[in-house]
Structure formats: structure tokens, C-alpha cells
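Removed from the display is one protein chain of the complex; every other protein chain stays in position.
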């Protein structure tokens, strides 16, 4: 493993798109899958460069008020709340600035939020970004896409085929 | 006078024990797990989430188990739970136009982009008890076909193109302005009203109305919607579109400074199309009623949309003479946790209240008897 440099792979210039994408993948993937892939990845990291984390905000469950829009496109209104669990960790690095990793994950799974925050920090470092994207984020995104595609095919089978009844001429 | 009475602690404790035993039922029968409820009693879970105003499938399933299947009790449990949690953020308004559709039907247009998608529906079942379900069984494998479109246009946009339906843009001119200064102040920072933070005021804005209806009792709203169809405040509705599917939920935490997706939720949306004959200076056009529910809740979303439209009577200069058009009546009575609290509190001790009533009645009776002589019938009854 290379020593992480001080640049952040996510958004050194305010370009947040890649980070938003991996945070979304980590939030939506089943906790068990994130854990399995993360464990496998971290086991492959040499002890000498094993990441050291400090918890800045312990995993904490709270609420997000979900908003809708009147008529689907009109003025916003408060529809109801959902549970969410957040966590912030700091990745300590020798000879480089510490990196904060954040997670906000629907539901009440503290372990999922903690792990996602750690992965968010690692994904911002040059050393871990590439390998983690390949070993974890991309496979999780692919699995989600496969689940969705399978469901869309089943739902597609319930699409109505209208046909017109033609009356006889005579 | 209010007199506190103590006692019954042991009886209460034992009643809880009996409740726990009865909840479990016959121990020869395997115990239900919340997972089973979540997966196999989905529509019950969805209703508890919607009216509990908290999207959390696991928690709603657990609440149903604890409540022995009593929906309002489970809703109450969810409402109580939410008060113990801090609120971190409000989401960006969800975009139901970008919904990954599981079901989407329109009763107004046969042919529409994306098509009519029936999805998992009871609509065409024969409502005959299926005795096969009494034994463990494995459903037939689902058919597969060309996948449904990634996102589907809203049916009502087809009418909006021609200007035949009122617009549903932000700052809808049909929405009445908040009548007082403090209501307007709430909106200065662009935040919609929140009935869980601010006490209700009448007339309410449409934002407060929709929030109240979204958590309102399905049965109450269903009955009101039905009354409007039968002529008590008729609105000539058509189900413009009903869609069920998942949407992402996004928030922008202060510490990040950009928007992130925290997960997906399933929603049911109903867009009603209603007739409007036009007003003094407005051409006739179609109008809208809107319903939105957590999970799969078509009956709820449709009822909500009908009641929403009825409550907009003032905006269309319609006379308000039916119960469904009476905002204060509808919004003050649609919450089943409030309602059950007030109705069910009657079974709690009112010993002192009742004693005073009893004494008053006895005195009135003595006075009555003194004036008119004893009542023969009452004598006989005693």
C-alpha cells in the first residue's frame, strides 16, 4: 500500500459528484454486504498501514423529516419522518492531515453507519480510493443495479397490452 | 375538584403479565417474528408507518407485534418512539416524477408514455378465500418481460401542456395565503408549516393540511372521501394517476455542504383530477387533489387526494356546506392517536366527576318529586 497523500480523491476542488455517489451506494447497500466486502478488503491491508480511526461523533439515531410537494411539483410540505443513523470518524494519518468520514444512513443500524463513515474517510485518500472503489463500491453498485433490473422485468410483465376488438363486417 | 386516587399497582402489573401471555397465544404455535410481519404483513406495516408518521419498517413491524395487531395501538407506539429522537434534518422534497415505478395506473388516459403498469395489486382478484394459503406454499415464479421504463412522466402533465388543468407549480396561487403575521413568518425562510412543532391554526395553509391528512386515519378519510362522492360536497373526481414505487431521500448536512442520499423509501402517490366550472374571472379547467402515503397505501392516498381537493373549496369559490369541506372539522378529527386518546380516556377513573353528577341528579330528582309527587315508573324500576 502507498502512503496516503494529502489530496482528497473526493472533492479537492468542490467537485462532490464521486463522493456523493459512493456515499449513496454505501447508504443503500445491505449492511451485511458492506460489512462482508469491507472486512475482506481490510484483511488484505498490511498491519503497518492499517487505518487508525478516532470517533468524532458516535453513531446516533435520529429523524429526517421527509418532504413532498403538493401535486408532486408544487409547494413543499412535511410528509412524515424517517429514522436515520449518523456517524463521523476521523482517519489519523502520519505526516498528512486527518480526514473526516461522514455517514447518514436510513434506519437504525449503528454498525452500518460507523462502517460507512470509516469507508467514506478511506475513500477520500489516494491510497485507498482506487482499490476500495474496485473491491467494494463498484460491486455494491452493480448488485443494486442487478436487483433493480430483475424487479423491473417482473414489474414489466404486469404492463397492460391493450388490443382493440374488431367488429365483423357482415 | 380533582382528587388523585392511588392503588391497583399489583393488579396493573399482573394485567401486563396476562397481556404478555395472551399476546404470545398458544405456545404450540410458532412465535411470530418482526421479520415475518415486515415481509408478510406488509400493508399493515405500511399503514402503521404512514399514520405513525415514521418510516421504519422494522420498528413498525415490532410495534404491530407488541400491539397484538391493533393498528392504532401500533401507530401510537411509533408516534411515542419518534418523540424520543432528535431531528437531524429535513429532506429535499422527494421527486415522485423520478420514482422507480412498481405500479402505475391512470383512469383518465388509456395510452400513456410508460404504459399502465398493474404491479402487485388486489384489483383483479376475485376476493375468494384462497384455502391454499392455509398451508405452507411457494408462489409460482413471476413472469418476466421487457423492463418497465426507468422513470415515467406524470399523467397530469399531459393536461398541463394544454393548460386544461390548474398548474401545480411552487407558490400555487390557488393556495390561500397564511392569514396572520406569525404564519407568514414561518414561511420567510422558505420552510413549510410543521404541525409537529407549531400548534394548528385555522384556516391552515395547504402545507399544514397535507401534513395533517398524510398522518390522518385511513378509515376517517375514506369515509369523508366517500361522502364527497355521494354528494356531500361533490367534486367530480377521476383518478388521474396512482403510482407506487421507490424514491431516494436526500439531505444536505451542514457539515458536508452538499446533498447526499441517505436511502430509498417506498411511496404511493395519487393525483386526482376534478372538475371546476370556472369562476368570476377564471375559465373552466380541471383541478387537483393530492395524496401521498408511505409504503403501499392506495386507499389512503386516494382518500387523502379527495379530501385535499374538497378542502380547497374556498380557492375555487365553491360553497362550503359539507363535512368534508369543513377544514377545522376534518383536520381536528382525522388524527387517530388524538381521537383514541380522548375516546378511550373515558374508561379511566372518573369516580369523583361521576359522584358529583350523581349528587346533582339526586337533588334535581328530589326537587322534581317535591313539585310533582313521586314518579311511579321510577319507583317500580327500583
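First chain written, first letter: the chains are A and B, and each begins at residue 1.
Here is the rule we use: a residue touches a chain if its C-beta (ideal position, glycine included) is under 8 Å from a C-beta of that chain, and two chains touch if they have at least 3 such contacts.
The criterion applied here is as follows: contacts and distances are computed from a predicted model.
According to UniProt, the chain absent from the figure is "Phosphonate C-P lyase system protein PhnH", selected among "Phosphonate C-P lyase system protein PhnH", "Sigma factor sigB regulation protein rsbQ", "Heme exporter protein C" or "FAD-binding molybdopterin dehydrogenase".
Judged over the whole assembly, touch between the missing chain and the shown ones holds for A, B. Although one chain is not drawn, the whole complex shows that of A:23, A:37 or A:100 it is A:100 that touches it.
Within the full complex, the residue among B:13, B:26, B:132 or B:254 touching the omitted chain is B:254.
On the side of chain A, touch with the chain left out of the figure occurs at residues 8, 10-12, 14, 16, 56-58, 60, 88, 90, 97-100, 124.
Against the chain not shown here, chain B presents residues 86-89, 181-182, 189, 197, 253-258.
The working rule: only the chains that are shown with their structure count from here on.
On the chain B side of its complex with chain A, the touching residues are 49-50, 53-56, 58-59, 82, 85-94, 96-97, 100-103, 110-111, 115-120, 142-148, 154, 156, 168-172, 175, 192-196, 206-208, 210-211, 214-215, 248-249, 251, 253, 255-256, 258-265, 267, 269, 271, 288, 290, 292, 294.
Across the complex, chain A meets chain B through its residues 11, 16, 19-20, 23-24, 27-28, 60-84, 86, 88, 102, 104-108, 148-160, 162.
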